[in-house]
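This is the structure I have questions about; it appears just below.
Excluded from the complex is one protein chain; the other protein chains are retained at their positions.
For clarity, chains are labelled A and B in written order, and residue numbers in each chain start from 1.
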Amino acid sequence: MKLDSKIPDGPLAEKWSRHKFNLKLVNPANKRKYDVIVVGTGLAGAAAAASLGELGYNVKAFCFQDSPRRAHSIAAQGGINAAKNYRNDGDSVYRLFYDTVKGGDYRAREANVYRLAEVSVNIIDQCVAQGVPFAREYGGLLDNRSFGGAQVSRTFYARGQTGQQLLLGAYSALSRMVDEGKVKMYARTEMLDLVVIDGHARGIVTRDLVTGAIETHSAHAVLLCTGGYGNVFYLSTNAQGSNVTAAWRAHKKGAFFGNPCFTQIHPTCIPVTGDHQSKLTLMSESLRNDGRVWVPKAAGDKRHPSEIPENERDYFLERKYPSFGNLVPRDVASRNAKEMCDEGRGVGQSGLAVYLDFADSIKRLGENAVRAKYGNLFDMYHQITGENPYKEPMRIYPAVHYTMGGLWVDYNLMTTIPGLYALGEANFSDHGANRLGASALMQGLADGYFVIPYTIGDYLATICPKPVDTTHPEFAAAKKRVEDRIQTLLSIKGTKTVTEYHRELGKIMWEYCGMARNEEGLKKALEMIRSLKADFWKNVNVLGTNEELNQQLERAGRVADFIELGELMVIDALNRDESCGGHFREEFQTEEGEAKRNDTDFCYVAAWEYTGENQPEVLHKEELKFENVKLTQRSYK
Amino acid sequence: MSWFVKTIWSTSVGRKLVMALTGLFLCTFLAVHLAGNLQLLKQDEGYAFNKYAVFMTSNPLIKTTSYLLYASIIGHAVWGIVLTIKNKKARPQGYAYQNESVSSVWASRNMGILGTILLVFIVAHMGDFWREYHEYGTSTPMETKTYIDEKGETVVYKDLYHEVVETYENIWMVLFYVASMVAVGFHLCHGFKSGFQTLGVNHPKYLPVINSVAFIFWGIIPAGFALIPLYIYFNHI
Partner (left out) sequence: MNLTLKVWRQKDASSAGKMVTYPAQNISPDMSFLEMIDVVNEGLVKKGEEPIAFDHDCREGICGMCSMFINGRPHGPKQGITTCQLHMRSFKDGDTISIEPWRAKAFPVVKDLVVDRSAFDRIIQAGGYVSVNTGVTIDANAIPIAKDIADEAFDAATCIGCGACVAACKNASAMLFLSAKVSQLALLPQGQVERDKRVERMIDQMEDEGFGSCTNTGACSAECPKEIGQHHIARLNREFITAKISSSNK
């Protein structure tokens, strides 16, 4: 199968406008005859469901949480980028596009990224109109800040809760459509399989998480807005429920998976305290604006930080990157912290942390000024660790935060299964090998509000608006497969808990497919994951029945899918013999230890095709053409 | 149903509005009532007090207002009962263990109990004085007393003053009245401010004013009421 990215012709800046004109339209009177399923109600899902409902489509929206408002988009702290240039500081659509492509280490599609930058301005207008209370200046106009090392101030924010406010905006739009009867909401309902008929997505199989009822839902198109798969690492900043199941099921039904190994590791998280740890908490990277990162010079130095004199400290980021210092990009900061810990210079009980020290800033600005800037983050740190960061340095360690990889989609956000779309973090499209700060919210909302409402019509207009035939045997067959899988899980009655498997998988992934990877480790990981998978299906212990609220069963299904995804991530990481963005292969680095891209051989999207149980996945390459930006090596020296 | 009836009967905020408006109106009555009662402290054998009693029962404006007052008491009580029942229904199964005292004050959670005590008090109090004065179902008419007024003319008033003094010579009655005033204090400690909150009057600029006025109502006024029986009791033993 040849991958067709459907990138429109014409100059970069005109592609989207031209494409919008060329897209087929659905007659307004016919829209209500089309059913659209939206899975997931985060920024992308809620925005898409609301917007499609407004257009007149019949939407069915699904989420596994008890309310659509709980989706994990809500936890995003920092902000949302938009090329408004309200600061008159030289921002433009082109600059946002350029920064995003460069930040993604040249592994994203130019046309997609340009469109993202283009619609970013509409997102802010839309959210303000919904009543999202963005931060404002005294003159009453919107405030902006610079974020993630950007040279311009283009980030809109709502204190440290931007994701929450944007999601509640989208949730309110969704609620309005539910009230108008255009969207039917199914909460506490998890998608467990995709129904594909004659090669087209025609519905999904779901499980009601309260009653256990397995049901099928039909539609003319299915949108997966199911977020990322960071929980494959067990410990991540993702929510407990975040999972890959919907996307993975679609993958197994024929949707290609793009760049699965591209994961983002965020440098400023609160370190792990023990095996009981269930999740990691991120602190905004704005902390690095005033905090200084250091470790003791000597390995194994277990003295209290206050007892380590200045000349025995190593401010390693400042030392290695004199011009960017503590503000190097996320991947560089994360990797260096890991290096220090690998050298035995990590701090804290576990030795898996570095200091982030505010002593100098407090001396320079005063405690009150620091409190005004970072008070809520300091409180959060204090809450979790029981230590006072005003008195002693914070301990931080990197944690998995975002996955750039996801289902492969074309310019219309359609996957390789016609009628199946992937939006937001669930697709692979806009961030390349590394995502810039404050761009995740932008992408989720861009896809949901401003891309899919146009592009879905192009597909729906080609199919007849008559109801989907739910008596087609594939519906019953898909349902049966789901029921069988659940029965298998319940009948194994082994000795290990689901959490034990998940934790084990996470350790393998973190160790061998985390911040730094190498061929030997990846090969080892592949073996380990395969035997973990075999063991899981022999020895997992899932109690209870299907016909009840059974949280063990829910997790078991998700972990089973994570194990399979983990294997593909390792395969993808092995295949990509280069370092780029969040993917750092130790064999491919510059003399200074920086990521070394190989644009001759790897300037492509790796799209993996599932070919059957225990069959090797087949690699398809979508070559990336850069017509507008010049590929350069990142340097932060 | 008109929108008005619907609002005050079938919406929770509407029902609360009835409580707030009647409650605050009753507060104003308390202030007037205390002003009158202070006449009891005058050393004039009850002239001022008995004259005030006549004024209160004969002035047409006051009379009209008194009907409003009776309606308010009944309304406040009935709506209060309805609210309490409805609120109980909102939590059919209670907690096995609940630690409420950290998040709210006792009085605010027990307005129903305090209100019931006050209702009993009002009935008893009206039976003691109001009924006697109006001679509803009493066997003997109230005694009268003759005074020489400011113009030197002879006037005859029903001697409510004597009735009051007689009542407050009984220590149990004194205790009952004082205890009831404590209940009034607690009831208003929450009720007064709560009334304003329900009416939507809560602003950081004006809240201190409301708080000060509230203290007059839950602290000073009930104390003033309680002082009178104590004063009379200790002056007459």
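By definition in this document, a residue touches a chain if its C-beta (ideal position, glycine included) is under 8 Å from a C-beta of that chain, and two chains touch if they have at least 3 such contacts.
Computed from a predicted model, the values in this text were never measured in an experiment.
J.: With the full complex in mind, choose from A:F134, A:F358 or A:Y402 the residue touching the hidden chain.
T.: The missing chain is touched by A:F134.
J.: Given that one chain is not shown, which residue among B:K63, B:R109 or B:H236 touches it?
T.: Going through B:K63, B:R109 or B:H236 one by one, B:R109 is the residue touching the chain not shown.
J.: Out of A:A75, A:I463 or A:L619, which touches the unshown chain?
T.: A:A75
J.: Any idea which of A:T281, A:N539 or A:N575 touches the chain not displayed?
T.: Answering carefully, the residue with contact to the hidden chain is A:T281.
J.: Just checking the interface: what residues of chain A touch the absent partner chain?
T.: Considering the whole complex, chain A reaches the absent chain at 47, 50-51, 54, 65-72, 74-75, 84, 86, 122, 124-142, 158-159, 161, 163-165, 168, 171-173, 175-176, 178-179, 185, 187, 210, 237, 239-241, 273-274, 276-279, 281-282, 383-386, 449-450, 453, 497, 499, 541, 543-544, 548-549, 551-552.
J.: What residues on chain B make contact with the chain left out of this view?
T.: 3, 7, 10-17, 83, 86-87, 89-100, 102-105, 108-109, 111, 190, 193-194, 197-204
Going forward, only the chains that are shown with their structure count from here on.
J.: So, what's the distance in Å between the C-alpha centres of chain B and chain A?
T.: 64
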